[in-house]
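Sending over a structure as structure tokens; questions will come in a sec.
Shown here: the complex without one of its protein chains, the others still in place.
Let's look at chain A:
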Amino acid sequence: MVKFLKPNKAVILLQGRYAGRKAVILRTFDDGTRDRAYGHCLVAGIKKYPSKVIKKDSAKKTAKKSRVKAFVKLVNYQHLMPTRYTLDVDLKDVVTIDSLQSKDKKVTALKETKKRFEERFKTGKNRYDDYSIILMVG
């Protein structure tokens, strides 16, 4: 009886091109909109996870392997598997509904999302209870 599909919830996409990828709910539209008459939400997820880094890798290689590629999508609730984890990345000001309208808006939103995900991935190693590492692993 508690609503659990709320912003900052970590979810897994079940259908579509990004099936199996982890994402974060940014904004929910429980009753749908005129265009989408079903419950859906705006998610930002990981298109390409950072690769495994070994001790032998040079700094340049580590930097290249720790890159994250992000995606932003409007997904039906039926195509999500919610988890009990949350990820408190502040993406509300970066990704909005109208950033999906045009290509260049989407590109800027994705660049900023990618930056925030990457810094979360890199600095998350210090906190043992930070779930951002779990979410960054494929």
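Going forward, a residue touches a chain if its C-beta (ideal position, glycine included) is under 8 Å from a C-beta of that chain, and two chains touch if they have at least 3 such contacts; residues count from 1.
The rule is short, and it goes like this: contacts and distances are computed from a predicted model.
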Query - Options "Carboxypeptidase A4", "RING-type domain-containing protein", "Ribosomal protein eL8/eL30/eS12/Gadd45 domain-containing protein" or "Tax1-binding protein 3": UniProt name of the undisplayed chain - result: "Ribosomal protein eL8/eL30/eS12/Gadd45 domain-containing protein"
**Report entry** Among A:P7, A:G39 or A:G124, residue touching the chain not depicted
**Finding:** A:G39
Query - Absent-chain contact - pick from A:P7, A:P82 or A:G124 - result: A:P82
Report summary line: Contacts from chain A to the absent chain lie at residues 1-5, 30, 39, 77-78, 81-82, 84
